[in-house]
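Only one protein chain is missing from this complex, and each of the others stays in its spot.
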Amino acid sequence: MIVFILAIILFSIGLYGILVKRNLIKMIIGLVIMEYAVNLMLALVGFRTGGIAPIITSEIPEAAKFVDPLPQAIVLTAIVIGLGTTALLVSFAVRIHEKYDTFDVRKIRKLRG
Amino acid sequence: MRGMTLIVKQITNLMVPSILLLGIYVVLHGHLTPGGGFAGGVLIAGCFTLLILAYGSERIKSEAKKMRASLTESIGIFLFWFITIIGLLNGTYFFYNIIAKTNPGEPFKLFSAGIIPLCNIAIGIEVGAALFSIFITLAILKVGERL
Amino acid sequence: MNLLPLFVVVPLGTAFITLIISKLWDRSADWLANIATIFLMGLAIYCLRFTGQTITYFAGGWEPVEGIPFGIAIVVDSLTIVMLLIVNIVGFGVNIYSINYMSHYTDKPKYYTLFLLMMAGLNGVLISGDLFNLFVFLEITAIASYALVAFGIGSEELEASFKYQILGGTASALILLGLALFYFMTGTLNLADASQIINQIGTNPALVFISILFLVGFGLKAALMPFHSWLPDAHPSAPAPISAMLSGVVIKVLGVYTLVRLFINVFGFNNVPFIPTIFIILGVLSMVVSAYLALGQNDYKRLLAYSSISQIGYVMFAFGLGTPLGFLGGIFHLLNHAASKSLLFLNSGAIVYATDNRDMTKMGGLSTKMPVTSYTSLVGSLSISGIPPLGGFWSKLVIIIAAVQAKHYILSGVAILISIVTLVYYLKSQRLAFWGTLNDIYKNIKEGPFGMSFICILLALLSIGMGLLLLPSLRSLLLDPAVDVLKNGIDYGKTVLGG
Partner (left out) sequence: MTTLIILTILMILGAVVALESKDVLSGIISLGIIGFALTINFVLLKAPDLAIVQIIIETLTLIILIAAVLKTTREETAEKYGIKKIVLGFIGLVFIVVFIYSSIKVFNHLPEFGEQSLRMAKIYIDQGLPLTGAGNLVAAVILDFRGYDTLGEATVLFTAVVGVMAVLRKVGRKRS
């Protein structure tokens, strides 16, 4: 159970970063940390004690105990979605820096507060 | 982005073909070994990214490259989309694994698992081109050049 | 039922091919996108013949084994059909409108591609019967709308969209965390199957925790009051067609529909007894506070954005009542608000198109120069404020009667009061923008092109005629079956899986 709690702690650190940090890049980092924490959580959920990787070859009998492949499929999707979001955010941050010459939220009009 | 030193360039020259080969291997064997379209596609994108990092982005005609990457991406995902609707056109189900059902092939061989390898190839093309075009769009961006 | 996947397949395919073909011929994007949305609207109207039934379709032909569904289910029931109608009719109108409006912007093919991807995402969320599948399509919609909000790449758009993305990304992370625990608890992702399992487990702390995660996540997408801060920036900054789409459709599908589907049909109000109260609290809070904030706005589009939060508050309040009449009011108000609010945002677009200005204090007397925009926006405003016999009146009436029946006397009084406040700020906007004397700098403006006016008139007629849906014969066709879906509550699982 302790690993689950650790994953939750990692998630809340990311959340804290988004809520408190005032630098656009730091906010992106916070979001990425949250995504990693969720991915870790999903991989933990899919693990089964004594299981092996869900890949059947001619040596491994079909009856062996495999870990759950479904959370792994979900994480695969989530990783790619996370990359897409991050790339989009970074391109926005670069554009905003071009307009205001700063990453500071407080100096950017709309993002204040 | 400027290029790097001769040492980096030489090592890149040595590495790139093998990374590319690994990427293609991972895509083609996605249904048998760990990996698949995503992993392989990302590897292929990484190999092109390595080339740009080593040689710098000034040397290439970047705009044309960007267009080509984005076109490749569109074609890759269009192929994937087309594979998924074969079932609909055929009157069975959306995303029906039509090949595996009619001509299953022998398990653990390259030509098995029906549409899965085909999907892997299409996704490999799409993901590789997509990540490369994200990278190149950011790399060739000159801050402040906008009107 | 091979028609159902077409809701997703057609816009996706068109989006992919648009980007390829438009490299050869620039104008082709206009044609392709509009043909696709017209097709989608036809398909949604065709689906009207399935109201009252529940159709389940398994992608890939993976039918359940031993009663356990393991493929991705596509589920269409009456509630879905109502939402599909909203999405595809508004989407059709907005897309026709975009042909002229978006000629101000560069790179139109990319706009159409993103727009079609957004449509595909919205339809995908609606027809999905699988939690993770729903999440994926929700992300497609969200990412497409982030990019569309900033399509003009001005500084205001970029800032608004960045804020939208950070909060949207947080919402997605919370939803995905909830999904992980949901899968851990139930062992399935299929909503129908999960609802049966949850019903066996009953109330337990894990379920409460998961519902709070989902509530915050989807509440952020719906812009309910404590989580609303992105909306008043993002919706006004976007190009007008996209504002219409975001306010009229996206927050309803990503926020309200998902919340209602999850908490009423999957979790069941019995298993999470605190949820109806929270719906009512959040609804009333959004209703009151944003109506108050809207009063002080001089920016026309910002006023409309606050009004959207307020009206979504009405809807959540109605669903929180938990009575069949409340469900009817909620669904009906969703329909009315979609028609009127997208109309008003398109009107604001027509004003921006002609005057390049959003500040109402600098307008005035526009009704002489832009009669179509003026009269249609009057219709839209009165419909949202709840003036008989327009559609909005009937839905608010139903909500208030439902509140009285549920013995929430004070809250029904609040709802009436806020309705009056709504009328006040809309009349203020009418007076400032359309009535009075014409400002000299706008002497040479004229009404927008025919395509834009045509869509505004169409949506105005829709807002006027929406009240007819309450007539018994039409009601049994569309609204009653949708209410029945919600009334069945947790029996959703049995209905979908058949047994």
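When the chains are written out, they are named A, B and C in that same order, and each has its own residue count from 1.
In this section, a contact is a pair of C-beta atoms (placed from the backbone, for glycine too) under 8 Å apart; a residue touches a chain by one contact, two chains touch by 3 or more.
All figures in this text were calculated on a predicted structure; none of them were measured in a lab.
*Asks:* In the full assembly, spell out which visible chains the left-out chain is touching.
*Replies:* Taking every chain of the complex into account, the missing one touches A, B, C.
*Asks:* Among C:V10, C:A33, C:L114 or C:L215, which one touches the chain that has been omitted from the display?
*Replies:* Of the candidates C:V10, C:A33, C:L114 or C:L215, C:L114 is in touch with the missing chain.
*Asks:* Which one touches the absent chain: C:C47, C:V82, C:L122 or C:V136?
*Replies:* With C:C47, C:V82, C:L122 or C:V136 as choices, the missing chain is touched by C:V136.
*Asks:* Take the complete complex as the reference. Which residues in subunit C touch the chain that isn't displayed?
*Replies:* Subunit C touches the missing chain through residues 12, 16, 19, 59-60, 62, 65, 68-72, 103-107, 110-111, 113-114, 117, 120, 124, 132-133, 136-137, 139-140, 143-144, 146-147, 150-154, 158, 181, 184-190, 193, 197, 204-206, 209.
*Asks:* So that we can see where the missing chain sits, which residues of subunit B does it touch?
*Replies:* Given the touch definition above, subunit B has residues 1, 26, 30-39, 42-43, 45-46, 49, 53, 66, 70, 73-74, 77, 80-81, 84, 94-95, 97, 100, 104-105, 107-108, 112-116, 119-120, 123, 126-127, 130-131, 133-135, 137-139, 141, 143, 145-147 touching the missing chain.
*Asks:* Under the stated touch rule, tell me which residues of subunit A contact the chain that is not displayed.
*Replies:* Answer for subunit A: residues 1-10, 12-17, 19-23, 25-26, 28-30, 32-33, 36, 39-40, 43-57, 62, 66-70, 72-73, 75-77, 79-88, 90-95, 97, 102-106 touch the chain left out.
In this text, only the chains that are shown with their structure count from here on.
*Asks:* So that we know how the chains sit together, what is the shape of their touch graph: line, ring, star, complete or other?
*Replies:* Basically all the chains touch each other, so complete.
*Asks:* Weigh A-B against B-C on C-beta contact pairs and write down the one with more.
*Replies:* By the number of C-beta pairs in contact, the winner is B-C.
*Asks:* If you average the Cα atoms of each chain, whose average lands nearest the overall Cα average?
*Replies:* That would be C.
*Asks:* So the centre of each chain is just the mean of its C-alpha atoms; given that, what is the distance between subunit A and subunit C in Å?
*Replies:* Computed from C-alpha means, the inter-chain centre distance equals 28 Å.
*Asks:* Any idea how many Å lie between the Cα centroids of subunit B and subunit C?
*Replies:* 36
*Asks:* Among all residues of subunit A, which ones touch two or more of the remaining chains?
*Replies:* Not one residue in subunit A touches at least two other chains.
*Asks:* Which residue numbers or ranges of subunit B touch two or more of the other chains?
*Replies:* none
*Asks:* Any idea which subunit A residues touch subunit C in the complex?
*Replies:* On the subunit A side, the touching residues are 11, 14-15, 18, 24, 27, 31, 34-35, 37-38, 41-42, 45, 70-71, 74, 77-78, 81, 84-85, 88-89, 92-93, 95-96, 99-100, 108-111, 113.
*Asks:* Going by the contact rule set out above, which residues of subunit C touch subunit B in the complex?
*Replies:* Where subunit C meets subunit B, its residues are 2, 5-6, 9, 12-13, 16-17, 19-20, 23, 57-61.
*Asks:* Provide the residue numbers of subunit B that touch subunit A in the complex, in ascending order.
*Replies:* Result: residues 32-34, 38, 108, 127, 131, 134, 137-138, 141, 143-144, 146 of subunit B touch subunit A.
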